[in-house]
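Apart from one protein chain that is not included, each protein chain of the complex appears where it belongs.
Each chain gets a letter, A and B, in the order it is written, and its residues are counted from 1.
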Amino acid sequence: MVSSNGSAKWISNPMWIVFIAFAFFPYIPFVGRYISLGTEVLIWSLFALSFNILLGYTGLPSFGHGGFFGIGAYTAGIIFLRVYKGVWIPLVMSILIGGFFAAMVGLLVAKKRGIYFALITIAISQVFYFIAFRWDQLTGGETGLSGVDRMSIGLPGLFSIKLSTPIHYYYFVLAIFILCTVLIWKIVHSPFGKVLQSIRENELRAKYLGYHTVAYKWAAFTISGLFAGLAGGLYTLLINSAFAFVLDWTQSGNVVMMTLLGGGTVNFFGPILGAAIFITSRDLLSAYWESWMLLYGLMFVFVILFIPSGILGLIGGKKQTILR
Amino acid sequence: MAEFLSFAMNGLVLGLIFAVVALGFTLIVGMMQVINFTHGVLFAFGAYFALSLQKYVGFGWALIFAPILVGLIGLILERLVIRRTYGGNPLFGLLLTFGLAMALEEVIRIVWGKPGYSVAAPKFLAGSIDMGFMFYSKYRLFLASLAIFIILLVWLFLEKTTYGAIIKAGASDSEMVMALGKNLPRIRMFVFTIGTILAGVAGVIAAPIWSVRPSMGTSILMPAFVIVVLGGVGSFWGSILAGLIVGMSTSISIMFWARISDIIPFVLMAVILLFRPRGLMGEKSVLEV
Partner (left out) sequence: MGILATEKLTKNFGGLKAIDSVTFEIEAGKLTSVIGPNGAGKTTLFNLITGMIRPDSGRVLFKGEDITHFPIHHIVRRGISRSFQILNLFNELTLFENVWLGVQSQQGHGPEILWKADGLSLVKEETLRIINEIGLSGKEEMPVKLLSYGDRRILEITISLTAKPSLLLLDEPTSGLVSEDRKRISEFMKKLSSQLTPVVVEHDMEVVLSISDHIVVMHQGRVLAQGTPNEIRANEKVQEAYLGSQYCLM
């Protein structure tokens, strides 16, 4: 929030640390080999950060946000395979289409709150899932889309970077991640972001201060959808395909879990930490134990019951009780 | 024509199963403001328990014991875990049950294995019966009658008993119930158990006509969400009505265009929400806060 004395620098210290850590990741011994894992962490961090605009800052429990990630993912795939084999155009379209659908859904849900809001977002994301699953001509149905290659980017005549090389793609995604993180930081620390927080704290009073809260909620929903779509598009390029599972409601549950686990309700960077821990442990667990879902489910339960403010909430102690 | 009737009857039967499940779900939502994600997997447990019990004690007893076992699980969940989320952010209750559902589904896989089973209807209910205007599966008729009977039981309980009245009151104003000196935690435990028993019963009777797989819980949970939103959160008749609508339309749509039958419930929901945001019979509930 705002304070009477200090101010929020637009790149504050933790952000530098995060960026540098990610920049050096590929060179860390042992773990640095898993480049694709690192890319996936970046993508999910972006997704979780955008989701936290809704959950942590506005207090809107959108439980169907995987839907926009999935829409972005499919859009990138469809545009690549049917329209233009490139990098930028599919990605830009993921952003726009993801944002468009978020805007449409936002119109439906902006007036709702609490559990009702959560229920409806779940149901709507399921619609998207079934459409992706069944509309064979467009989405490839159960088999999904494949063959979404990563092309090259660059300036013709000057230079060209082959994104098909994993480490190139990692830094490409990192660059986008840095840009988006700074953008999201600016958004939540803007007057707009303050209004979102007032809605979280006391929507009725916010109305009585003259804020058109429904419009703000809709805007937050849409903005969040734009970034989610981008994350989805980046994911499709990562795995070179798009499957219906990206729209599965468990994905929506995952992003909520990551955000909470890391401490998204008390810290801007919580979602990033949560994504990193979540993706890594999921990969580790599933490699060694077939029934890892059991542990995964129990972890959910554990976090909710015992560390609802997440890891950063634990570490921060009593200093920060709500997200500012 | 006969084909249509057959689909329609199937839709009715499906709708009744949905209604029983949705009823349990909406009772829990109304009473505790908890979206019970485990409702689906408990439905599955009902079917699986019936599967196992049937070998030893026959279908009749399985019909009685399986739901009780499910209710026991529900009771334990409520007592140990779920009740810690009351009064807090509703999202936590949702996430908690979400995690529990995932873990429980995996338990099914571990105990009963991954592939599906088919459960045969008991012999005395096998085959079809001549209803005059059509032949129809004896078992499905039995299922339908049982579902109706259960719904009536629940209705009688809520309407005609004092405990039921307290529960109805608690669903809209829990503070009042506490102020009257009633033991709210115990009531909630009771409601949750009943809700889960309903899910379990539905699972048992649906087993012969449903494909019994570990993921069968999800296949009923999603429609349950839709039905509760469609019928109006917390509304008894809303759930019943919406359950029947969803069941019927799903079944009939299979007849015309099977591919979209999954989406029908959601389309219905979207349409209703556009014109009646609280669902068919919903009232302003605590969930809207």
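The rule is simple: a contact is a pair of C-beta atoms (placed from the backbone, for glycine too) under 8 Å apart; a residue touches a chain by one contact, two chains touch by 3 or more.
Every value quoted in this text rests on a predicted model; they were computed, and no experiment measured them.
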{"item": "Touch partners, limited to displayed chains, of the chain removed from view", "value": "A"}
{"item": "Given A:K85, A:H168, A:K194 or A:R282, the one touching the chain that is not displayed", "value": "A:K194"}
{"item": "Contact residue for the chain not shown (choose from A:T213, A:T259 or A:S309)", "value": "A:T213"}
{"item": "Where the missing chain touches chain A, by residue", "value": "1-8, 10, 183, 186-187, 189-195, 197-198, 201-202, 204-213, 216, 223, 321-322"}
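One rule holds for everything that comes next: only the chains that are shown with their structure count from here on.
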{"item": "Residues of chain B touching chain A in the complex", "value": "29, 33, 35, 81, 84-85, 89-92, 94-96, 98-107, 109-110, 222, 225-226, 228-229, 233, 259-260, 262-263, 266-267, 269-270, 273-274, 277, 287-289"}
{"item": "Chain B contact footprint on chain A (complex, rising order)", "value": "55, 61, 63, 108, 111-116, 118-120, 122-124, 126-127, 130-131, 133-134, 249-250, 253, 256-257, 260, 291, 293-294, 296-301, 304-305, 308"}
